[in-house]
Every structure is written in C-alpha cells, then in structure tokens.
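Okay, here's the structure, questions in a sec.
Every protein chain except one is present and positioned as in the full complex.
In this document, chain identifiers A and B correspond to the written order of the chains, with residue numbering beginning at 1 in each.
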Amino acid sequence: MMPDLGKYALEVNSSYAMSLLALAVITGLYVRRSRAVKRALAAQEAAQDA
Amino acid sequence: MNNRPIAPRFWDRFWRLANPKVFMGWSGRLLPWIAAAAALSLCTGLTWGYFLTPDDMRQGSTVKIIYLHVPAALMAINGYLLMFVGALVWLIRRQHVSVLAAKAAAPVGMVMTLIALATGAIWGQPMWGTYWVWDPRLTSFLILFLFYVGYIALWAAIEDEDTAADLTSVLAIVGAVFAMLSRYAVLFWNQGLHQGTTVTVADGAKQENISNVFFQPLLLSMAGFGLLFLTLLLVGTRMEVRSRRLKVLQARERME
Partner (left out) sequence: MIQLFLRDIGLSVRSGGGFGLALIFFLIVVTLIPFALGPDQAALAVIAPGVLWLGALLACLLSLDRIFGLDYEDGTLDLLATSPLPPEAVYIAKAAAHWLTTGLPLSLAAPVLGVLLNLNFETGKILCLSLLLGTPALSLIGAFGASLTLGVKRGGLLLSLLVLPLYVPSLIFGAQAVRLAAQGLAYDVALVLLSAISLGAAAILPLASGAALRINLR
C-alpha cells in the first residue's frame, strides 16, 4: 500500500531511494572489506602455524 | 570518601577494553546484537515515517524527508566528534583501537554528511524554491564534508601506519577547532549578507512545534541511524585491527 505523496512524490521517493542506496553501499563496502581482511588473516595465520 | 580507590580501578578496566585482543572479544560478541537493533529500529522508523505519518499542512509530503535528513545530520556531526575524541585518546594514551576507530568512522561520517546535504537539497527545491542556499547550516555542512575528505585523503597518502595515525590525529584535532571556527564565521558572514531574511526560520519553527505524530518515528530513525553508525564503526574497527595484525604477520614472515 503506497501512501499518497501528492505532488511531491518524486522528491520524497528520490531522497529515500538515494539515502537508502548510500547506506547500503557503505554497509556493503564495509562488510565486504571486513570479510576479505578476515579471510586473509586466517590464511596467513594458518600458513604460519603450519 | 571511599570512592577514591574505586575510581582508578574503574578506569583501569575501562582502558583494558581498548586492548586490541580484549576489544576483538567484546566487540565480536556485541556486534550481532547491535546490528540487529540497528536494522530493526531503522526499518521500523523509516517505514513508520514513510507510510504511516500524515502530511504536514504547509510542507505536504516533503515532511517525510525529515526522517532521513535530521538523523543523518546528527550522525555527521557526532562522527566528527568521535574522530576528534579518538584522535585525542590516541595521542595521549597511544591506544591503537581508538585511532583505528577514528579511521573507521571517517567514511561513514562522510556518507552521513552527503545524505544530509542531498536530502536537504531535495527538500529545499520545493520548499525554498532552490536546491542550494548559502545558508549558515548548509555551508557549515559543506565545510564539514571537506574536512572529512581531507582526513581520509591524508590517511590514504601516508604509507607508514603509525606516522599516518599520528598525523591524521593532529589534523583531526586542528580540524575540529577550525570546524567550530568556521561554524561561527559562517553565521557572521551570512548575517552580514542578508540582514534579517533567514530562510531557516521555517526549519527552526518546525522543530519547535514538531508534534508527536512526527516526533516518535523521528526519534526511532535517529536511534536507527545511530545504531547503524555504531555497527559500521565496530565492523570497520575490527577490520582495521585485523588488517594491522595481518601486516605485522606478513612483515614477520618476510624477516624469517
């Protein structure tokens, strides 16, 4: 059920879309980089223990 | 007073939380809960704000942008404050975790500043008739954005990690002083330009008379943005701690 946004629908929707996209991008970036580092560290530790 | 022996013990414990190993322990345990709370309050707050609030009489449906704009602006400022504190703690106590937290906070704070600027501009177009006004608040945020960019750029430019940590911390502290200074300078500048005709009156008045219908979801999405910031901060700091350890291990390997 979409609320009736009247004549400002474009403004409201675009700012929600943009903000959510920005938050999603930064979250995705952080999670991805953190996973990559975690994996690299695990590999390094395993290699050094062996 | 018998609280004297307790106080140092409390601070000892407090600073122990910043020991990298201890930090990884507690932050790992806390992270899922904070992330879940962030997702929950952000979704509820924004859904509530988007679907279930009435339109404002004067602003129509654009009032719904407030649920993004105000929390983002709040976290943009708090992000810089956090960087300042992190830098100070690093320079005084040499706690690695604190400077790494400052480093992790910067990109998130920058994105928050961008969101605040973009949503403000979109709201300004129908309300003020223009996307951008050289109004004190807007201008201060643009300057804040530049400070974030400079801080991140300096981190990226210096190769040695500890040198980078020291220099960016000095920059963050000087930057904080100048950011405050700019805030007041900008107020002075704009008052001089258009005497008496400030556009922010609408903004300020609205916040004074903001009614519960709008305020409750706003509070919730503010909590949501705050928790999301905290989540990203922990994720980022944990990543930096790990990457620091990775570099140490790699260096050790080369030495052998």
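Throughout what follows, a contact is a pair of C-beta atoms (placed from the backbone, for glycine too) under 8 Å apart; a residue touches a chain by one contact, two chains touch by 3 or more.
Note that the structure is predicted; figures quoted are calculated from it, not measured.
Engineer: Please identify which of the visible chains the hidden chain touches across the whole complex.
Structural biologist: In the entire complex, chains touched by the missing one are B.
Engineer: Which of B:W11, B:F178 or B:F215 sits in contact with the chain that's absent?
Structural biologist: Checking each option in B:W11, B:F178 or B:F215, the one touching the absent chain turns out to be B:F178.
Engineer: Which one touches the absent chain: B:M83, B:V186, B:L230 or B:L246?
Structural biologist: B:V186
Engineer: Which chain B residues touch the hidden chain?
Structural biologist: 91, 143, 146-147, 149-150, 153-154, 157-158, 160, 163, 166-167, 170-171, 173-175, 177-178, 181-182, 185-186, 188-189, 192
Keep in mind that, in the parts below, only the chains that are shown with their structure count from here on.
Engineer: Mind checking the centre-to-centre distance between chain A and chain B? Centres are C-alpha means, answer in whole Å.
Structural biologist: Computed from C-alpha means, the inter-chain centre distance equals 16 Å.
Engineer: Going by the contact rule at the top, pick out the chain A residues touching chain B in the complex.
Structural biologist: Residue positions touching the partner: 1, 3-9, 11-12, 14-16, 18-20, 22-23, 25-27, 29-31, 33-34, 37-38, 40-41, 44-45, 47-48.
Engineer: Chain A touches which residues of chain B in the complex?
Structural biologist: On the chain B side, the touching residues are 46, 50-52, 55, 60-62, 64-65, 68-69, 72, 107-108, 111, 114-115, 118-119, 122-123, 125-126, 228, 232, 235-236, 238-239, 242-243, 245-246, 249-250, 252-253.
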